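First the structure, in the form of structure tokens, and then the observations on it.
The complex appears here without one of its protein chains, the remainder shown in place.
So, subunit A:
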């Protein structure tokens, strides 16, 4: 009998074009996603006079610099130039472009799955660290740098060394008001922002099986915040139901053949992982970050840490973070006033995220201003069909077009210096949402709760008597 295999083993060997004696493997790339930030890579290709090897496997999306207010021309010439450059490169190489006015435009990690470009068993790369998102379908998906983007454009392959395999098992039922975002922040707080470095993380267990595709994508998306370049969930009926009839997914007889192949994409029951971590869903509470690294996160009913009581290696970083964040050690996290909120991003900008936020905001007013940016034009249309846009606007929040927006601030959607933002995004790094901006990461429902009270607060009591 052959040795038991992990899902990583299976996906890896499927894509190996060759493996050198030194352990470096040349892997075939099934889908390559590019965006405005890929300009360095296209410039390298142009320097060498090379074509794109597989234009039919390369897809371009305007997202990082996409204005979320689309009326009128783009005021900032640098932003306009970034989008123009992508248009030029897509036209030059014959790539399908999801442009600003395309009904299928959106954030690259929302668009891929929505279009059925993301499928189980594929290897997907993109010059963006949150490419781990696509692993939610049982794909091998990871972010790469500009030199690697140029390499994939030129050869449709990438050199990689196989990472170690890590499994995070979450069993049990998530309590009401607790979501995939909280599972992710929970393990990152426990293991550290480098906890999964060098590893591909497979999520398993009954709580993961119970998650929707949206929840699984959130979880795989945030794997990089714990240092893991790849996150993955073995595909099942939930994945297949999501993908059926997506425009680029296999059709007819091919669909059934594909399903047969996809059903084999799982880790063997007795497969060995280099690292195994277990969590209990019932023990997970809504979490907010208090510092400037995703590992600096605590349940909402906790107090701001007192640096001197932390492990010695964490003291200095905690002091610096609290200073930057303007928080008082020992004071409760709940009740901390926020200046604004943001709901959106490749982490939490999907329809389920908007529904969760709207369930809290329905019939309530926000005490602070905020932006709601759906993850794609399709998510926007779906939300409008369900009337979610009115819930947000009646609460006093701005309902805008899709893009990376205030998660990364490249399009000019910024948080001002010293301002505190409750945000459904992925990074609370210094200056991430704008120079001097103070970011608290949390689930979309928790952001909605913060909007209503104007403070960091526990969403759970606000959900009582409401359909969730």
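Basically, a contact is a pair of C-beta atoms (placed from the backbone, for glycine too) under 8 Å apart; a residue touches a chain by one contact, two chains touch by 3 or more; residues count from 1.
The rule we apply is simple: contacts and distances are computed from a predicted model.
Choosing from "3-isopropylmalate dehydratase", "ABC-2 type transport system ATP-binding protein", "ABC transporter permease" or "L-beta-lysine 5,6-aminomutase alpha subunit", the protein name stored in UniProt for the chain missing from the display reads "3-isopropylmalate dehydratase".
Summary of contacts with the chain left out: across A:57, A:110, A:213 or A:338, the touching residue is A:57. Considering the whole complex, the residue from A:34, A:79, A:185 or A:441 that touches the absent chain is A:79. For the chain missing from the display, the contacting residue among A:147, A:206, A:332 or A:393 is A:147, taking the whole complex into account.
Although one chain is not drawn, its touching partners on subunit A can still be listed: residues 17-18, 20, 22-24, 26, 28, 30-31, 37, 39-40, 43, 48, 50, 56-57, 65, 78-79, 81-82, 116-117, 119-122, 127-129, 142-148, 150-151, 154-157, 159, 161, 163, 192-194, 197-198, 224-225, 227, 229, 247-251, 254-255, 257-258, 261, 292-293, 295, 313, 316-317, 320, 408-410, 427, 429-432, 435-436.
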